[in-house]
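On to chain A.
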Amino acid sequence: MNKQLIGSVVVIGGGISGMLSALDLANSGYYVYLVEKGPSIGGVMAQLDKTFPTNDCAM
Partner candidate 1 sequence: MDTYINKIRELSLKLLKKKEVVKVIGFTKGTLPMATSPIAISLEQDVEKLIFNSTCGLNLANYIRNHKGKIAVIAKGCDSRNIITHIVENQIPREQLHIIGVPCKGMIDKTKVASLFDDDIIEFSEDNDTLLLKSSSKEERLNKQDYLRENCKLCMHKNPVIYDDLVGDLVDEQTLDTPYPDVEQIENMDADTKWQHFDKLTKNCIRCYACRNACPICYCPTCFVDESGPQWVGKGQDKTDVNTFHFLRAFHCAGRCTDCGACVEACPMDINVRDFTRKLNKDSFELFEWEAGLDLTKRPPLDAYSPNDPNDFIK
Partner candidate 2 sequence: MKFITIDKKDWAKGIEKSRKTYQLFGPVKDKNGFFIKSLGKDMLPDMDYHDSVMSVKSVLFPQTENILTTTLDEAQEDHHIMKRAVTDYSPRAVLGIRPYDAKAIELVKLNFDTDDYKDPYWCDAYEATTFVGLGLNKPGPFDFSSSTGSGPFNEEGLDVLLADLDDKYLAKVLTDKGEAFIKACGFDLIADDKESQALFDILRKEAEKNIVSKISTDKLKEKTILEIHEAPFWDDIAFSCINCGTCTFVCPTCWCFDIQDETKRKASTRIRNWDTCMSPLFTKHATGHNPRDTKTQRVRQRFMHKLKYFFDKYDQGIMCVGCGRCVKSCPVNIDIREVCNMMNSYEKQE
Partner candidate 3 sequence: MPLKYAINPDICLKLTKDKCGTCEEVCPANAIDYTQTEEHITINAGSIIYSPGFTPFDPSKFDNYQYANFPNVITSMEFERILSATGPTMGHVTTFPKLPLNPKKKKDKLLAQKRKDPKKIAWFQCVGSRDINKCDNPYCSSVCCMYAVKEAIIAKEHAGGDLDCSIFYMDMRTPGKEFEKYYENAKDKHGINFIRTKVHSVTENPETHDLNIRYVDDFGQIVDDTYDMIVLSVGLEISEETKALSEKLGIDLTSNGFCKTNSFEPVTSSRDGIYISGVFNNPKDIPDSVLDASAAASAAGDALSSARDTLTKSVEKIEEINVVGERPRIGAFICDCGSNIKGVVDCEAVTEYAKTLPYVEFADESMYACSQDAQSKMVDFIKEKNLNRIVIAACTPKTHEPLFQETLANSGLNKYLFEMTNIRNHNSWVHKNNPDIATQKAKDLVRMAVAKAALAEPLKEEKINVNDSVVVVGGGLAGMTSAKSLATQGYSTHIIEKNNQLGGEAHKLYKTAQGEDVQTQLNELIKEVENNDNITVHCNTTLESADGFVGNFKSTLKSDDKEFELEYGIAVLATGAKAFVPDEYEYGNDERIITSLDLDKMFKVNDTKLDTINSAVFIQCVGSRQPDRPYCSRVCCTHSIDNAIELKKRNPKMNVFIIYRDIRTYGESELLYKEARNLGVIFIRYEVDKKPEVTIKGKNLFIKVTDHVLNMPVEIKTDMLTLATAIVPRKDEKLANFFKVPLNDEGFFIEKHAKLGPAEFATSGVFLAGSGHYPKPVNEAITQGRASASRALTLLAKKDSLFTSGIIANVDPLKCSECGVCVSICPYSAPMFATEGRFEGKAEVNPVLCKGCGLCVASCRSGALHLRGFDTNQIFSQIFALGEVV
């Protein structure tokens, strides 16, 4: 017990969900490693045209 906690988090997956987890943690005081297997982050949402139901541009 009482092992020293490490104030960092690994986030696996750079889709919308992973990116936002990483941002929230980084903005609240934790060091974040964002790991993505592809060459860029953005995930499937980046491939969408518009989003339902507001027709906002997904990009």
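Brief remarks on what is shown
The criterion applied here is as follows: contacts are C-beta pairs under 8 Å (C-beta built on N, C-alpha and C of every residue); 3 or more make two chains touch, one makes a residue touch a chain; residues count from 1.
A word on the picks: all candidates are chains of the complex that A comes from, given by their letters.
Keep in mind that this is a model prediction, so the values were computed, not measured.
This complex places one of the candidates 1, 2 or 3 in contact with chain A: number 3.
Remark: chain A residues 4-13, 15-31, 33, 38-40, 42-56 touch candidate 3 in the complex.
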